[in-house]
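With one protein chain removed, the remaining protein chains of the complex are shown where they sit.
Chain nomenclature is as follows: A and B, assigned in order of appearance, with residue numbering initiated at 1 for each chain independently.
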Amino acid sequence: MKKLIKTIGVALAFSAFASFGAQASEGGALKQVDWSFNGAFGQFDKAQLRRGFQVYREVCSACHSVRLIAFRNLADIGFSEDEIKAIAAEYEVQDGPNDDGDMFMRPGRPSDRIPGPFANEKQARAANNGAYPPDLSLMAKARFGGPDYIHSLLTGYEDAPEGFELGEGMNYNPVFAGAQIAMVAPISDDMLEYADGTPATADQISRDVSAFLMWTAEPSLEARKSLGFRVMLFLVIFTVLFYFINKKVWKPVKRGEQV
Amino acid sequence: MATHTEADGVTRRDFLYVAGGAFAAVGAAAAAWPLIDQMNPSADVLALSSTEVDLSNIEVGQSITVMWRGKPVFIRHRTEEEIAEAAAVNVASLPDPQTDAERAVRPEWLIMVGVCTHLGCVPLGQRGDYNGWFCPCHGSHYDTSGRIRKGPAPLNLAIPTYEFLNDTTVKIG
Partner (left out) sequence: MASSTYEPKNRFIKAVNQQLPILSLIHGAVGAGYRAPKNLNYWWNFGSLAGVCLVVQIITGIVLAMHYTPHTSLAFASVEHIMRDVNYGWLLRYIHANGASMFFIVVYVHIFRGLFFGSYRNPREVLWFLGVIIYLLMMATGFMGYVLPWGQMSFWGATVITNLFSAIPVVGDSIVAWLWGGFSVDNPTLNRFFSLHYLLPFVIVGVVILHIWALHIPGSNNPLGIDVKGPQDQVPFHPYYTAKDAFGIGVFLLLFAFFVFYAPNYLGHPDNYTEANPMVTPPHIVPEWYYLPFYAILRAIPDKLGGVIAMFSAILILFAMPWLDGSPARSARFRPIYRMLLWVFVADTFLLGYVGAHAPDYIVHIGGVEIPCLILGQAATAFYFLFFLVIVPVVSRWETPLPLPKSINEAVLKKSAAKA
């Protein structure tokens, strides 16, 4: 009886803890991708992140910003200083006021954040039929499932089932909450040509940009895991050491000596 | 504890205690580093280290002050007399010996950090005994090249790294 209650207790404890994760599947089952950054030692695939950045630039950036990312951050995914300067210079960034008190546009610098397509939310909504294309910087942490969710969403467009009432200008996507999304299926086979020659299938494009968005959301992932390994190693030794110290200290008491 | 004796126990226990103590100390020291390092300049601050200035509107004998890394930078379009005065000084007699050529890439443009090397006040321009800069806080006098001549400041006004992108634009930092 006691054992049964304990078992039920432990099971409940786990289900309560896991219940956050359970909500992940509420929008429909997600594709589980074997990301290079999964697991305790998983790190980013830099080539994939650069492809993902290319996808972002050529596809997503028409509507979505990554406002938390500065050009200088691209050094993390393997761009050289000169490449970053060249990329930054392709963008126009507002600066000012100048000596006449006017704001002016100048070429971007590595220290600038990547400018988004719209000046503000109102402008974004006006240009997108009232829908607001959200900023993508943190998207991989702002949804249950993270990069799996993004990949599943991008490749999850279907024809609406019989009898499903689709709103005007909306698209059917069972991965999205409510299954109606304003974004038109953004990705298709061979819609772009990868600089590194990787075949640009829709699945590949979707994976690459999902991985890129994981990096924009969690740029410290690699530092975190490598520091984590060292900390865990230290703590294991520390704990074992003090396990024996504790045993040694208590030996006379366990033997029945008075102290 | 001290009364507890065991033939082989003492050395092992001592070793364990020393190892445990040492390990805990190393761990504490390592844990302290992030707490200290977080106060160092962050990545975005370090990235904002250069600024471009348009010099075309600064007449001879005029100065402007621009902000660079949160500090004032003096840019002075020096007059012929000032340049001559700065070049004529006997460098060996200075508290912080530097020639004017070392301090100004182009003699007509003197670009320096406007922070007194004594305790960080901003000196006033074209004042003091040497017709250069004068710090009102504790009375340091700088000459027309921004070199310390009199007063408690130990060093010349600092020269930031800068380059002329063209005749009318300078990039500081």
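Assume a residue touches a chain if its C-beta (ideal position, glycine included) is under 8 Å from a C-beta of that chain, and two chains touch if they have at least 3 such contacts.
None of these values were measured; they are calculated from a predicted model.
Can you tell me which of A:103, A:184 or A:259 touches the chain that was removed from the display?
Result: among the candidates, A:259 touches the missing chain.
Would you write out the residues of chain B that touch the absent chain, in ascending order?
1, 20, 24, 33-35, 37-40, 42-45
Suppose we count only contacts with the excluded chain; which residues of chain A make the list?
Chain A touches the missing chain through residues 1-2, 5-6, 8-9, 12-13, 15-17, 19-20, 23, 40, 68, 73, 134, 137-138, 141-144, 146, 177, 217, 219-220, 223-225, 227-229, 231-232, 235-236, 238-239, 242-243, 245-246, 249-250, 253-256, 258-259.
The criterion applied here is as follows: only the chains that are shown with their structure count from here on.
Between chain A and chain B, what's the gap in Å when you average each chain's C-alpha atoms?
40
If you look only at chain A, which of its residues touch chain B in the complex?
Spelled out, the residues of chain A in touch with chain B are 70, 72, 99, 109-111, 234, 237-238, 241-242, 244-245, 248-249, 252, 257, 259.
Spell out the residues on chain B that touch chain A in their complex, using ranges where they run on.
Going through chain B, the ones touching chain A are 1, 4, 9, 12-13, 16-17, 19-20, 23-24, 27, 30, 43-44, 47-50, 54, 57.
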